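Just one protein chain is left out here, and the rest sit where they should.
All chains are identified by letter, namely A, B and C, in their written order; residue positions are counted from 1 within each chain.
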Amino acid sequence: MRGDPARRDAAAYPWSVEIQTRFGDMDFNAHLNNVAVAQLYEEGRVRFNWHLRDTFPIGRPRFLVARVEIDYLGEARYPAPVMLAAAAIEVGRTSWRAGLGLFQGGVCLGLCDSVLVHRDPGDAAGSAPIPDALRAALGERSLRA
Amino acid sequence: MRGDPARRDAAAYPWSVEIQTRFGDMDFNAHLNNVAVAQLYEEGRVRFNWHLRDTFPIGRPRFLVARVEIDYLGEARYPAPVMLAAAAIEVGRTSWRAGLGLFQGGVCLGLCDSVLVHRDPGDAAGSAPIPDALRAALGERSLRA
Amino acid sequence: MRGDPARRDAAAYPWSVEIQTRFGDMDFNAHLNNVAVAQLYEEGRVRFNWHLRDTFPIGRPRFLVARVEIDYLGEARYPAPVMLAAAAIEVGRTSWRAGLGLFQGGVCLGLCDSVLVHRDPGDAAGSAPIPDALRAALGERSLRA
Partner (left out) sequence: MRGDPARRDAAAYPWSVEIQTRFGDMDFNAHLNNVAVAQLYEEGRVRFNWHLRDTFPIGRPRFLVARVEIDYLGEARYPAPVMLAAAAIEVGRTSWRAGLGLFQGGVCLGLCDSVLVHRDPGDAAGSAPIPDALRAALGERSLRA
């Protein structure tokens, strides 16, 4: 993901949210701790999923996080908020890839991809094909060329 | 609680557990963050409750944390583990007070009291009298004179 | 603190800040975890101290958290933000008490008092008298009658 310049461009993402940082996010290097940054990405991903649910007729799909990849490109700092921009990057048969960028003061400080498996409602551990309505919604929220 | 010298004496507590500290517990002062210390007390309290359940015929009572008081007496540090010692301090009609001490290298670095309300199983928000068996168990795990 | 009705009245506090909640603040009871709530109070206290520094000619005093008391009055929930209201409650010779109230949807869900010791800049572990300018600032930000 770090090889794609569009991923570092906030304007390429179809959706974003501002999230406050917390004093407790800092570690002893006085920047945001790597794990705290992972929590900020989680928050962005959760809110992006709600945005999808609130905007498109997709019902309430449940996803399982199968994989997370984070590129730490620069230090994020407290107390300024961060801007988390999100897009659907790839859509497969039973899973899709949510791509996020973390920006502070307009500068891209990191990227995060999450592979989200569509859960079979009748089988907590199983996966299910992505329905057409969800596939269409993800297409509407893909990264802009 | 800080006025009672017994509370700073590990030997006065009837039960204790060793808990590992984590790199992520530190804040930028390079000591354990106050909120991380509060999480360590939570962990000690949860494990003390299991100890009670595993040792005495009290069933599986549920408690609601109504109040927490923490005295920060000294800085706790990573990566040494901490020792959390616990006792039942006071037992009222529907609630009791769990008293914890946090020790590192044998030195008391803090105290925590939690007021735990016995939940009425039929009413999530309601309180219920402490049963005799639980009262007896708490008496067996009170602070030593 | 829970005995004072003014403490549950947002209008009685001279300052407040809205803080976002996070998915990761929830525990398995699907409400905000007690320790996560303690982190929210920490955030409110830190930002209240900045407000004091930014508003009054008090320099950059450093404080040590000596004691924290939290009353949990009701369950706070994700994803709505919380409103943290703060006031200086008592001012002693070398320490003061910061009083916070946590509100969600206008309802007071908890109270937190923190005893903050004014640190001697030349002695990390020592306390120092509260200067007149700081005392005056705290007087300007006390709880309204």
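By definition in this document, contacts are C-beta pairs under 8 Å (C-beta built on N, C-alpha and C of every residue); 3 or more make two chains touch, one makes a residue touch a chain.
Note that the coordinates shown come from a computational prediction; the quantities given were computed from them, not determined experimentally.
Only one of the listed residues, C:M1, C:V35 or C:A137, touches the absent chain: C:V35. Chain B meets the missing chain through residues 19-20, 22-24, 39, 42-43, 46-47, 50, 79. For chain A, the list of residues touching the undisplayed chain reads 34-35, 38-39, 42, 64-72.
Remark: the residues of chain C touching the chain excluded from display are 23-24, 26-30, 33, 35.
By definition in this document, only the chains that are shown with their structure count from here on.
The chain occupying the central position, as judged from C-alpha centroids, is C. The best fit of Cα atoms from chain B onto chain C calls for a rotation angle of 180°, in steps of 5. Chain centres here are means of the Cα atoms, and by that rule the chain farthest away from chain A is B. Centres computed as Cα averages put chain B at a distance of 24 Å from chain C.
Rounded to whole angstrom units, the spacing between the C-alpha centres of chain A and chain B is 38. Residue positions 35 of chain B are each in touch with at least two other chains.
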